[in-house]
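A short write-up of the structure that comes next.
Missing here: one protein chain of the complex. Every other protein chain is in place.
So that you can tell them apart, the chains are marked A, B and C in the order they are listed, and the count of residues begins at 1 in each.
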Amino acid sequence: MHGYTDKKGDYLKRLSRIEGQVRGISRMVDEDVYCIDILTQVAAVTKALQAVSIGLVEDHLGHCVVDAARKSPEAGAEKVREAAEAIARLVRS
Amino acid sequence: MHGYTDKKGDYLKRLSRIEGQVRGISRMVDEDVYCIDILTQVAAVTKALQAVSIGLVEDHLGHCVVDAARKSPEAGAEKVREAAEAIARLVRS
Amino acid sequence: MHGYTDKKGDYLKRLSRIEGQVRGISRMVDEDVYCIDILTQVAAVTKALQAVSIGLVEDHLGHCVVDAARKSPEAGAEKVREAAEAIARLVRS
Partner (left out) sequence: MHGYTDKKGDYLKRLSRIEGQVRGISRMVDEDVYCIDILTQVAAVTKALQAVSIGLVEDHLGHCVVDAARKSPEAGAEKVREAAEAIARLVRS
């Protein structure tokens, strides 16, 4: 059981839509669509991926981190350190 | 002919790899992989998409914008305005 | 008492360095320094600000969120929702 387990179906649906959007960008490149229109589409997919990340972070904090904190302050602290590193990677990407 | 036309094969290869990575994330979600490991993978795909964008911007500037500028300063200015908007969307995404 | 209280001196030092860096960029603009060199400096300040944000998020999770979670699951959930919104603003900025 992880933070996202309850919403697995929702995440799978969003990821499959993102996969389709990436395939759509390949098609645009293949059909010589104008660069700027491709860039707009790449920005849209990037945003959709970031929304998935933000959702996963929230679910992780709300389950894994809260549960660990309720076990012991030390367990909470360790999970927080790990989550903070993942958040840093997101902010910097 | 667009900025990216010369490198079409390269872009298609990168996009198909990204599509595979997104499919891999779906598999991770489906197999209940630990949230933080999924987040690491989502950050990697986001970075790969940004690299595609940066490449497309460079190709666009080097072809469409430079060609327009060589036709007339006005044509150059118009292409620059359009490119700047696309760059702004990238920086903000 | 907040998450960052223990490290107040450290944050104040970093913020005062960032303030000086912004003043340095004004000086560069005023002295007609080459655009690209100014952009490099703006990117450095943006990174420094993001590092402050990431630190604040980690301190917040490690104190306010963990403490709330230890009081009650509901209190933890509320703090997580608030933190997730702040993280979303960071990722999108």
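FYI, contacts are C-beta pairs under 8 Å (C-beta built on N, C-alpha and C of every residue); 3 or more make two chains touch, one makes a residue touch a chain.
Predicted model, so just to flag it, every value in this text is computed and none were measured.
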Problem set entry | Missing-partner contacts on chain C, residue numbers | 1-5, 8, 11-12, 15-16, 18-19, 22-23, 25-26, 29-30, 32-36, 38-40, 42-43, 45-47, 49-50, 52-53, 56-57, 59-60, 64, 82-83, 86, 89-90, 93
Problem set entry | For chain B, residues in touch with the removed chain | 50, 53-54, 57-58, 61-62, 65-66, 69-70, 73, 76-77, 80-81, 83-84, 87-88, 90-92
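Assume only the chains that are shown with their structure count from here on.
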Seminar exercise, completed: In whole angstrom, the CA-centroid distance of chain A from chain B equals 18
For this session: Could you tell me the distance, in whole angstrom, between the mean C-alpha positions of chain A and chain C?
Result: 21
Problem set entry | Cα-centroid distance, chain B relative to chain C, in whole angstrom | 27
Exercise. So which bits of chain A are touching at least two other chains?
Worked result: 50, 53, 57, 83, 90
